[in-house]
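Every protein chain of the complex appears in place save one, which is left out.
Right, subunit A next:
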Amino acid sequence: MLGVELLSLVVSLTPAEKLNRQIVRVLTSFFCGKLDDMATIKPALNGLATLTLLQSFSPVEAVVTIEAIFRHIKMKSIVQDQRFKVFSIIDSVMAFHRDVLKNMGKQFLDGYINLAEGEKDPRNLIVAFAIARVILIEFDISGHVESMFNILFCYFPITFRPPPNDRYGISTDDLRMALRNCLNATPAFGPLAIPVFLEKVSAGSRVTKKDTLQTMAVCLPVYGSALARVSARKLWNALKLEIFQPVDPETEQEALKTTQILVKTIYMDEEEALEHDEDIQGLARDACEECVHILKEPEKTQAKPAIKILCTFMTTTPSVARYTISQAVPHLVRLFLTPDEASTREPTLLLLSDLIAAARDSTKKSSLEDADPPLLPYKDEVLGVFIVGLKLITTRNAALSGLKVMATTKRLLSDEELGFIVHNVNEIIQADGEELYESIEAILEVLTIISDIAPRHVVEQTLPLLSSSLPDTAPARDDATGREKCWQTLTTLSKLCIQTELFEQLVIRLTTKLDLLCFPSSEQMLSVSADPEPTAAYAHMILKALAQALSTKVKGKHPDIAKYLDRLVPIIFNVFVSSAFLSEEQMIVAKEPRLVQVAAEIINFVVQSVPSEKQRFYSVELSKAIIDGNVSTIAEGFQKAAKSERFSIFDASTTSAKRNILALLSAAVISLHKEARLSLRDVSGFLEMLLRWVLDIADNDIQKLAALHIVSSILNRQVEDLSVFLNTKLDVYWNTEIVNDASPLPRRRWAIKTWIWITKALLVRKHPLAMKLTEQLYDAFDDEAIGWDAAKAIGQIPSPDTVLTKANHAEVKLIPLLLRGLDLPDAEIRSNIIDTFLAAAEGETPEKSLVAEHGVTLVNAMLKNCVSNDVSSTQVRISALRYLAVLPSIVRYDILHPHKATVLRELAKVLDDPKRAVRKQAVDARTNWFKYKG
């Protein structure tokens, strides 16, 4: 026995080229001779396994080996790893000498079936299934269909579950797929397989149902249309049950998919033969009738699965789709026009809308994409029904969703018909009233879709309608309704005018209105001067609407935003710069800081969307404005004042209104690319000047923050040129402005804010100094006057902001610092810090989580923060609960598992929080922890 083992080992270690034919032949017959002895069977199999892989292993040896295996091996009396060798040997022979096995014919098939029967080990089965697939596809199995069927279908459905600490790396799915590849390897299995499938699908567990449905989906096309046709009734009855009474949504989906494949399998063959308008017979017809019958009660639950089936039919074959639509659409149209009860109209329209959406999607990504849409023959009736539905409040939203589908179906509606829809939608807008706002989102969606295809209708019909309802002068102070209406109209406009041409119109109309409001004619001047606030508030709304539309466009990365650097930004500058000048001599509307802030937002949106090439030209002009006070080129517009005069923002003698303009300039500066930075002779000097200006001259928060934003963004982009500033000037600043208790308190507070913005700039770049500057703040904690502000600063440094956007994960380095901050008594700081954690959680997964190592600390800190007490606030509790709710999705279960019970227990207390919003978050967080499992 030792000899055989030694020999087998030697063979496995000998280089392949040393083992010639002669040697292989001798060795093969030697090892085969040892297969009949239980004591030597293991090394003999090992030896043979090595030999079968060799090139010098010839067909003669292949036959000898296989015959010896069939003769001597009793699978039931050997252990798993030996059986694995047997399968491996057969697998190798199958790979290199397949014809030899084919020539063995019945002898091989009988032998193999006998051998493979009853195998249970998943590792062996993976090999056995691979061998079986080759046999089924390539061998003549006509005499062995039933026995092959028996040794394969006995495993279906796979119920194997890998043990915990699975060492073999074979999953349930691996086995399922391998088996499935056998079950669908030959049409011969069809008649035997169908009854098995039917039984498993109806009696099985959820998992079995799903597996069976998926297996049917891959088998039915192989088994062929003839079998599908004769089994259609039985199959449909089983599938139907899974759709009308689904155990879960996933199974329902699988059943629908299998139904689709069944119908395709039945009708694909005859598709060619069918005439265009010929009726279809068989399953599709019967099932269609059944579903249409159910749709007679559109308000009942069963109507939904029925329409899902009809929708599925749309993606089978063209003739079935044609037939389905010809049955279902006229039926639903009739039902809408002559309902038993008015209340069934809404569900009818929703069903119709689902069906035509499926019709629309059925031709996507297929050769039919350029063909006429399937709905075309019924277009007029369907459009008519939706237009009627639009007029009634109860069916309006359903009608709008149908119209949306029609408008998005290619080549369905003519330009004229799209105009007709716009016209009818406009009538609702015009009628106004309370109920308009129930449908406004859906209305906007339809108009937006149409404005993408045919903007003319919306530009010519809807825009004038909406903008004409905006008054030229502001609603009076006591006219709250008028103000409300203005804002609603502006909101509608800002949502509607996103498409290129519409936005262009919006900018023209709103900037004209803005100019009129900010520079009233002499007749109006008197009344506006008497009470300017309503006018300022109205101008503010207009700016807000522009900012909202731009924000949507920025999110959609619209390329047309850039051109508004020439069309919108100068006008905004013009209005505000002129106002700043004129404010010295007369009452002015646009000097109100709130207006300046929205104007800054607008400028920021546009400039950030301008490519750096174009920004470079702009930044030259911007530099002139900032350094020399020459605004003539960046502020071109209706008003002359901005062009002729010069102003020096940083001069101590300038007015506050003029200083406010820095907010607009800053909004442009912070969105410049690195290559398009300001042209400054002495960058460090400029920053020092700004820091002084913040503390000595600037007289309100807007100005100060504008300056700090400029400092921060310059530092962020040009840090390498500023080492002197960072290494020496900052130390001086710290000593003279922050820790110097002779300095007045407000001044020291602004010095800390400055510190925050400098540190932020470095942190985003992961500059090593960021940590040092943050740590330095801890030194100021003991200071009686500013300790509090220094503590707050810790929370603010890593929190997201709109200046240094593209927040990256730089914060992560700060985790230990932030965790310390969570113990601070101030609720606002804690809330800030938790929000920072929440922002960092986006994109985290249990597999790749940067907070995992602090998971336990975080759980405890959050639990402490979600309790209602004197040092807590609603906001901090909500934030802490939101973070607790997120943790299960970003930290592996094994890390937090020991704390699950504690979290659930502690959260149970929070369910009694005095605030509703907190309780809601607590319920959600607790639900997530209940679901948190390994």
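One rule holds in what follows: a contact is a pair of C-beta atoms (placed from the backbone, for glycine too) under 8 Å apart; a residue touches a chain by one contact, two chains touch by 3 or more; residues count from 1.
Methods note: contacts and distances are computed from a predicted model.
Engineer: Just go with whichever of "Molybdopterin synthase catalytic subunit", "pantothenate kinase", "NADH-ubiquinone oxidoreductase chain 4" or "MIP18 family-like domain-containing protein" UniProt uses as the name of the absent chain.
Structural biologist: "MIP18 family-like domain-containing protein"
Engineer: Using the touch definition up top, pick the residue from A:D279, A:D372, A:D415 or A:E484 that touches the left-out chain.
Structural biologist: A:E484
Engineer: Decide which residue listed in A:S142, A:N165, A:T301 or A:S653 touches the omitted chain of the complex.
Structural biologist: A:T301
Engineer: Which of these, A:L136, A:L400, A:A537 or A:V764, touches the one chain of the complex that we don't see?
Structural biologist: Within the whole complex, the residue contacting the unshown chain is A:A537.
Engineer: Can you name the residues of subunit A that touch the chain not displayed here?
Structural biologist: Looking at subunit A, the ones touching the missing chain are residues 202-203, 241, 244-246, 248-249, 252, 294, 297, 299-304, 346-347, 437-438, 477, 480, 483-484, 487, 533-534, 537, 540-541, 544, 594, 873-875, 908-909, 911-912, 914-917, 919, 923-924, 926-927, 930.
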